[in-house]
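The complex is shown incomplete by one protein chain, all other protein chains being positioned as in the whole.
As written, the chain order gives the labels A and B, with residue 1 at the start of each chain.
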Amino acid sequence: MARALINVPAKAARGEIIEIKTLIQHPMETGFRVGYNGAMIPRDIISNFVCAYNGVEIFRAELSSAIASNPFLTFTTVAAESGEITFKWTGDNGFEAIETAGITVA
Amino acid sequence: MKPLIQPSRIQPSRRRFMAGAAGAAALQIVTSRGASATPEAMRAEITRVTGGAPVRSGKVALDIPQLVENGNTVSMAVSVESPMTPADHVKAIHVFNEKNPQPQVISMYLGPRAGRAAVSTRIKLADTQKIIAIAQMSDGSFWSGSADVIVTIAACLEDL
Partner (left out) sequence: MRALRALAAGLALGLAAAGAAEIAPGERRSGYDDMGPQTRAMQDDDSANPGMFWVLDGQALWSRKEGAAQKSCADCHGGAEAGMKGVSARHPAIDAARAKPVDIEERINICRAGRQQAAPLARESKELLALTAYIARQSRGQPVSIALDAQTRSFIAQGAAIWNRRQGQLNLSCANCHDDNWGRKLAGAGVPQAHPTGYPVYRLEWQTLGSLQRRLRNCMTGMRAEAYEYGSEEFAALELYLMARAQGMAMDAPGVRP
């Protein structure tokens, strides 16, 4: 199972712009390299990332082989209301990881 | 210059193909497969994304170290000048490169709820090259910013 590190402030003032950082464990094998035995190492990457705030998508990314191993993404959002921010990564070989972070907005 | 792919040993490393690209590895078995990105391939990919709409330069700032310490992991931040209101905001940011095996790097979709158009990630760069970021605005216009990056070859690797 892949580990992910999420950095979301636990508390924020309403209307404040907060930065969200995400880091997930993944080799991001490009599909352009030759292995030991001379055969191509098949591509194995995370190709999609979606972040939703209380169920509403606020950020999405399409990743390629040019994203470094252990993909790191940061972006911002306006702290609108208390609730849950969810993160979902999907990719080759049925890869899927979901994380959730709570936020209290006052 | 073509990106090159070479046999790897213990810990396969992208550097190997950069070493090949540096042209010094005459004895290495070097193969390449499929289309490799070129400035032309990058332009074609940009046209595909913009649908041929004009791209103006400006509003987009691309922050990448000029001299990259290791092409396997390069920090890149993109920010776009925009009020990020429902009426006037950035809808997407697309990043392209000229010399990796493929021209696309990442596409990110955002909206007024972002508050600010500022994103960052880490990318792989096969060679010294130009990186271009294009922002698609809510009014349908496209803006771009670019950066020239020098990728150095690390010393002391695992393979001979």
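Please note the rule applied: a contact is a pair of C-beta atoms (placed from the backbone, for glycine too) under 8 Å apart; a residue touches a chain by one contact, two chains touch by 3 or more.
Every value quoted in this text rests on a predicted model; they were computed, and no experiment measured them.
Although one chain is not drawn, its touching partners on subunit A can still be listed: residues 3, 5-7, 21, 23, 25, 27-28, 68-70, 72.
As for the chain not pictured, it touches subunit B at residues 11, 13-15, 19, 22, 24-28, 65, 67, 69-70, 72-73, 75, 152-160.
The rule we apply is simple: only the chains that are shown with their structure count from here on.
Against subunit A, the residues of subunit B that register as touching in their complex are 3, 5-9, 12, 14, 16-17, 31, 33-34, 72-74, 97, 100-102, 104-111, 113-116, 118-125. Remark: subunit A residues 17, 28, 30, 32-36, 38, 40-41, 53, 56, 58-69, 71-78, 80 touch subunit B in the complex.
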